[in-house]
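Quick one: the structure is below, questions incoming.
Here the complex is missing one protein chain, while the rest keep their positions.
As written, the chain order gives the labels A, B and C, with residue 1 at the start of each chain.
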Amino acid sequence: MGTLKKAEKDIHPMDDLLRMDRIPHIWCPGCGIGTAVTAFAAGLAKAEIDLKKTCIVSGIGCTGRVAGYVKLDSFHTTHGRGIAFATGIQVANPDLKVIVFSGDGDLISIGGNHFIHAARRNVNMLVICINNFIYAMTGGQVAPTTPLATYATTSPFGCVEPPFNIPYLADSSGAVYVARWTALHVRRLTNSIAEALKKPGFSVIEVISPCAMYYSRINRLGDGLDMMKFYHDNTEIRHGEDTKNLDIGFQTKITVGKFVDRERPTYMDSYNKWLSGTKKD
Amino acid sequence: MKANPRDVNSGTYYMDGDVAAGYGALAAGCRFIGGYPITPSTEAAETFARIAPKAGAVFIQMEDELGSIASIMGASWSGVKTMTITSGPGYSLMMEAIGLGAMIEAPFVILNIQRGGPSTGVPTKTGQADMMQARWGSHGDYEVIAIAPDSPQELFDYTIKAFNLAEKYRCPVMIMSDECVGHMSEKVVIPPAEEIEIEPRRFYNGPKEKYLPFKPDKDLVPKMVKAGDGYNLYITGLIHDERGYPIKNQIEKGKSQKLPTRRLVDKIRLNADKIIELAEEGMDDAEVVVVSYGISYRVAIRGIEIARGKGIKVGHLRLITVWPFPDKKINELASKVKAFVVPEINYGQVVFEVERCSHGQANVVLVPHGGAGVHDPDDIAEAIEYAAKEKKKIRKVIEWKTRLEKFVFEGGYKLNK
Amino acid sequence: MNPIITAFTNGIKKSGLELSKVVVVSDIPFEPEVIKEIGVDFFHVTRGRAIAFGTGLKLGNPDLKIVAFIGDLMTLGGNHLVHSGRRNMEMLVICVNNFVYKEIAGTLAPSVSPGFSAFSTFERPFNAPHLANSCGAIYTARWTAMHTNELANSIANALDKRGFSVIEVLAPGPNFYKDINQVNYELLDFYYKNSVTKNNVDTRNVEITSEEKIVTGEFTDKEKSPFIDTYNAQLGKILGDKFIPLGGQSGRD
Partner (left out) sequence: MKTNSKAVMTGTHILIGNEACIEGAFYAGCRFLAAYPIEPAIETIERYLKRSADVGATFIQMEDEISALAAVIGASWTGKKSLTVTSGPGFSNMMEHLGLGVMLETPCVIIDVQRAGPALGIPNRVGQADMMQARWGSHGDYEVITLAPSSPQEMFDFTIKAFNFSEKYRTPVIVISDEYVAHKKEKVIIPLADGIKITPRRYFKGQKDKYLPFKRDKDFVPRMVDIGEGFKFHVTGLTHDDKGYPIMLEECQEYNVHPILWKIRNHVDEIIEFQETGTEDAEIVIVYYGATSEVALKAIKQARDLGIKVGGLKLDVVWPFPDKKIAELAEKVKAFVVPEINYGQIVSEVERCSYGNANVVFLSHGEKGIDNADDLVSAIKLALKEEKIKKGIIEYQNQAGRA
């Protein structure tokens, strides 16, 4: 998307979904975030929801910049608090559909508490979590998703902490829709986003994305294309797989698919039920 | 006590300020850093993570800044020297815990590499706008020590000093550096271990059953023990007595009750003269004094040069420790000079303290800068010139209109090209 | 005395640990007399930060045995809980669950407004053992405060293990957070009678709902390398002789 000429820009099919006046974007060559944003834009179009009533919230980080490129009411907030911010929007105006689009460090590390609590409450929002196994914006620090023994600048002798299995965490906290794709699975990711957008409740889509600048460079895994090839050869689609079997190690096989799709009353459902109860008293 | 040779990577280096701070922490005997990545401070954490394991020290990247600071306080009470590394937004998250640190008198150091604020602001560029936050950011009354280094060498030296002060006064010590100093590469000389003076922890040596965790010595600082040594400690963040037991609620009618928290502020206020470190230059016949700290100090040097070239007698006072504030020194100077000029990379913070301490005897001129850059020395020079000429006593901080401000708001600057 | 503290005291005694090496970190104030009587070190820290504080204590001195009491039902401190579970930081977390669950308690429930309980009454509470288990805790259990013996045994078992252990204790009290001695015994008895012990069941099935009995028991009990061991092994592997392991005497001043 970075080098579109003016004439091409005018006819770009995502013109009305992306802020073309902000292009070129900040992401490095080989990064998967742009692909995920494209899939998101396509998913938005496919879901045929009222875009006026849709807004997007991001935290801080490379993925945190997504909100700035999507042409919806968009908020770029503080580190880790995207979900909390979105909760406020959703509860104050339940007609809105909120998407939280952020990275693993933002959502799972500093924002971990809001993640599990929003899942527990089942607040109506879609969380798209780009997982690149590292803090990229600050220069390649270890993340809670960094696989064991993997190198990062703050784990110069190999990561010593087991990584989070994000689908399992989301599932056990109470999310109603959990899926995982890689930046390679664009079509399936698009479909998944379109599906999750229509689902009431707390939905989580994890997108495994290459970070050619830090994760691949520090661990000598080649460039973005090499990572895409790796995803091609080492991913397995297993819908409905038990979320506890979805751990990712260093360059191990990655299981992708839609794992959880269930019904639970959303926060606003329970709230309104409780409210009508108190009114009777 | 001297530093442990194992901790000191002696030699002459060309390194940036953040890295120097990492080396300084280890040399000071730091054994634990709990941190969380934030631009522009990460290099300090990365350095420590790289050099610590060879010295038996540990770096852990916590889940957030709230966790980082809570963990270093725990480590501090387990008997080791500790530090955390952050920048503005992370610093704001640490505010509650800084109060806890003051209350349980855990010695620890916070390295704050300031950036442009407020909120996310300009992450990759400099600022000096957390200065008042360092002093007032947590709820309740407490006092802290804050140091503002101006070069990578000082980030090494004053990191060690910060640890020493923390151990001596058992209070949170802040190193209020900024992105410019943190990312500035210069020569850094790490001296041999025997030349580095280290303040050991004030451990209690008496009989176990007689130990009172908050019974102060003469200088109002109590002695410490390690958790797990059988002292049956009771340490709480509630207001507590000498035993550490919480004080019960309301004051009984008619009875006088002094809260023990008074000591937390007194131990710094009454020892302020021992803590404060200043540097001054050209003060003898000065008409105008420039008060500066951190990176602004180095920019001000050039500004003063220009002003002196025009024949103005300018003195330069550098605040190495910004908190506790040198009230007496400013007051004393105020009676001698015409005006103070305070360049800082914010829209007025420490300048209000200078105004307060000058007691209306001298004018106070602020040369502001919003951050994401440093002053134009010409602005400082012009402000000095103005201050030297102004005969009226002006009853407020005079905010100097900088070239940047004129350019942005009057010069037809276009943001959206 | 509060039954949880009784159970805790008994549990520590049963575990045979050296008491001076046990450090309790809590965000609920304990009575100083109780701590003196048990004979451990005690830290009362800001709300929700007990686990993070304990992490620092443990890494500062790996010989310590850390017990963290969290009284806010993982609200403020939820993040520290999940991440310490992931790291398998060696400590025992006793999670005191004081929520007032109207549906279960039926007529017995005090008419407490939602603001008082840890969660608004209409919100679904966490399935704490399952959350802990999914984050990597090696030991999870749930008891009511009335299960004094079982709780004591459970605490002893957990203290015996090296890794992140979580025990949820159901102890209804309107504002437990404020004062550990505020216990509603009537409600406690109701909880006790409405519970059923099922050891080793899948933690997915132990959610507290209004329809079914509360499942108590020891649910998870597995072995996993604790953080300090993983740390020492990994850095030892890469750095060899240059590495000074954590917990080795040489590494400490």
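What we mean here is this: a residue touches a chain if its C-beta (ideal position, glycine included) is under 8 Å from a C-beta of that chain, and two chains touch if they have at least 3 such contacts.
Keep in mind it's a predicted model, so treat the numbers as computed, not measured.
Asks: Can you list the shown chains that the omitted chain is in contact with?
Replies: Listed by label, the shown chains it touches are A, B, C.
Asks: Out of B:44, B:129, B:317 or B:365, point to the residue that touches the absent chain in the complete complex.
Replies: Final answer for the missing-chain contact: B:129.
Asks: For the chain left out of this view, which of A:31, A:47 or A:96 touches it?
Replies: A:96
Asks: Of the residues A:75, A:157 or A:202, I need the one that contacts the missing chain.
Replies: Only one of A:75, A:157 or A:202 touches the chain omitted from view, namely A:75.
Asks: Considering the whole complex rather than only what is displayed, give the residues of subunit A touching the chain that is not shown.
Replies: Given the touch definition above, subunit A has residues 19, 22, 52-53, 55, 57, 67-68, 71-78, 81, 83-89, 91-93, 95-96, 113-114, 117, 267, 271, 275, 278-279 touching the missing chain.
Asks: Taking the full complex into account, what residues of subunit B touch the chain not shown?
Replies: For subunit B, the residues touching the absent chain are 66, 88-89, 91-93, 95-96, 98-100, 102-104, 114, 116-125, 127, 129-130, 132-133, 135-142, 236-239, 246-247, 249-251, 253-266, 327, 331, 346-349, 352, 355-356, 359-361, 369-373, 395-396, 404-405, 407-409, 413, 415-416.
Asks: Spell out, residue by residue, where the missing chain touches subunit C.
Replies: The missing chain touches subunit C at positions 44, 46-48, 75-76, 78, 113-116, 119-120, 123, 178.
We adopt the following convention: only the chains that are shown with their structure count from here on.
Asks: Comparing the two chain pairs, does A-C have more C-beta contacts than B-C, or is it the other way round?
Replies: Top pair by contacting C-beta pairs is B-C.
Asks: Compared with subunit A, which chain's mean CA position is the farthest off?
Replies: Relative to subunit A, the chain with the farthest C-alpha centre is B.
Asks: How many angstrom lie between the CA centroids of subunit A and subunit C, rounded to a whole number?
Replies: Spacing between the chain centres: roughly 31 Å.
Asks: Spell out, as numbers or ranges, the residues of subunit B touching 2 or more other chains.
Replies: 53, 63-64
Asks: Hunt down the residues of subunit A that sit against at least two other chains at once, touch-wise.
Replies: Within subunit A, the residues that touch at least two other chains are 109-110, 112, 144, 157.
Asks: Can you tell me which positions in subunit A touch subunit B when the two form their complex?
Replies: The contact residues of subunit A facing subunit B are 60, 76, 78-80, 105, 109-110, 112, 135, 137-139, 141-142, 144, 153-157.
Asks: How about subunit B: which of its residues touch subunit C in the complex?
Replies: Residues in contact with subunit C: 4, 29, 31-32, 34, 53-58, 60, 62-64, 66-68, 70-80, 82, 96-97, 99-100, 104, 226-238, 243-246.
Asks: Applying the document's contact rule, which stretches of subunit C touch subunit B when the two form their complex?
Replies: Residues 20-23, 25, 29, 32, 35-36, 39-46, 48-49, 52-61, 63-64, 79-80, 82-83, 231, 235, 239, 242-244, 246, 248, 250-253 of subunit C touch subunit B in their complex.
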